[in-house]
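Okay, so here's the structure we're looking at.
Right, subunit A next:
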Amino acid sequence: MATMEKGKLALSGQHFMNGDIACAEGAIAAGCRFFGGYPITPATEIAERMARRMPEVGGVCIQMEDEIASMAAVIGASYAGVKAMTATSGPGFSLMQENIGLAIMTETPCVIVNIMRGGPSTGQPTMPGQQDVMQARWGSHGDYEIIALAPSSVQEMFDLTVEAFNLSETFRVPVFVLADEIVGHMWERVTIPEAESIRIVNRKKPTTPPSIEYAPFQPDHDLIPHMAVFGQGYRFHATGLTHDEHGRPRTDSSEAQTRLVQRLCNKIRKNKEKIIRVENVMVEDAEVAVVAYGIAARAALSAVRKARAMGVKAGLIRLVSLWPFPDVQIAEVLGHVEAFVVPEMNCGQMVREVERAAKGTPVAFLSKLGEEPHRPSEILNAIDGVLKK
Partner candidate 1 sequence: MIEGETVHPYERFLRRGMIPHIWCEGCGNGIILNCFAQALEDLNMDLDKVVVVSGIGCIGRISGYTNTDSFHTTHGRPIAFATGVKLANPELKVVVISGDGDLFAIGGNHFIHAARRNIDIQVICANNFIYGMTGGQYGPTTPLDAWTTTTPYGNIEHAFNLVHLAAACGAVYVARWTALHVRRLTESIKKALQKEGFSFIEVVSQCPEIFGRYNKMETPLKMTQWFKQASQVQHFSDPAKAEITPEKITVGEFVDIEKPSYGRLLREMTTKAKEK
Partner candidate 2 sequence: MPIRTWRKPLDADKIKPPKGEVHIIMNRCKGCGYCVEFCPRDVLDTSEELNERGVHPPKVLDEGKCTLCGFCTVICPDFAIFTREKDCKEGC
């Protein structure tokens, strides 16, 4: 059982935890002190862990009346200066989309965890899925860029949640942790480092004292504005309407719309290389590359090793971050990779990005829906299959 040493901010040491619990602990270690959520299988355990741990660490956990309110409260808490998170699954994720747009528009640092289940609609609450990965990118209206991470293990549920907070604070953007239900519910060993050795990033604070001229959305060279929070005397206004650098609504100006929306996209696009995380295994000379994430990557790794044992030059490109998509990392291997295999627990989502980045190199898609994730043998067959073509 996960030991609960009361009040410790980071439960440093060795633990046996499930993914949801590790995610909650990662948030706490990263400095999250506000959780607003709503129970939903298979993410409920995150809320339950937060309900117990937030008061111990002096934070707030509130079960809001719905996911829309949860996301709104998270934005409020973040603007009041507190690192904030919510956790949900498909149906709740859909409800949150409008306020996710608000978080993007107001450049609110926050983390949204989606423990993905079978969809669409109510679907299969207790079964895994990877069906929301495109929704994380495009789910809200309007044009924008976000960051999404995909843990493949319980350890990564901890590590990548810390990373999600750091990225959200750096880029003033909502960051998604997209885990499937298996990664969320499985139990594995987790090593939580000493608090001092956990890298924490905080949002840039304003460098000038409060004044009438203060412009809350004036970007730096890195396209990211410093963030004042409520109660410090800056008396700034933030709105979901298109606004200028002073936060004033500019519903009339094409120039303001162009400037703002392009900057919201560019602050991620131009900093892609600082955000993208990919783990390559045996890719340097690979002729077949399996591109996988989440639970599918576990089977993919096994399949790739088996393939190598059989003399096939297979490699695994494991997407640790899903968005922004690692075009460059795919392009880099086109010189030697002759085919890609993409196993996903959906009907074809990230595979479209791989196809786009592969610029004509054949891509085989392996769909699997329902309770059982891809088996290594299925992926191995696919590797075999693309080679024969």
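Regarding candidate selection, all candidates are chains of the complex that A comes from, given by their letters.
A few notes on this one:
Everything that follows uses one rule, which is that a contact is a pair of C-beta atoms (placed from the backbone, for glycine too) under 8 Å apart; a residue touches a chain by one contact, two chains touch by 3 or more; residues count from 1.
Bear in mind the structure is a predicted one, so any value in this text is a computation, not a measurement.
Within this complex, subunit A touches only one of the listed candidates (1 or 2), namely 1.
Taken together, the subunit A residues at the contact with candidate 1 in this complex read 6-7, 33-34, 36, 55-56, 58, 60, 62, 64-66, 68-70, 72-82, 84, 98-99, 101-102, 106, 210, 212, 230-241, 248-249.
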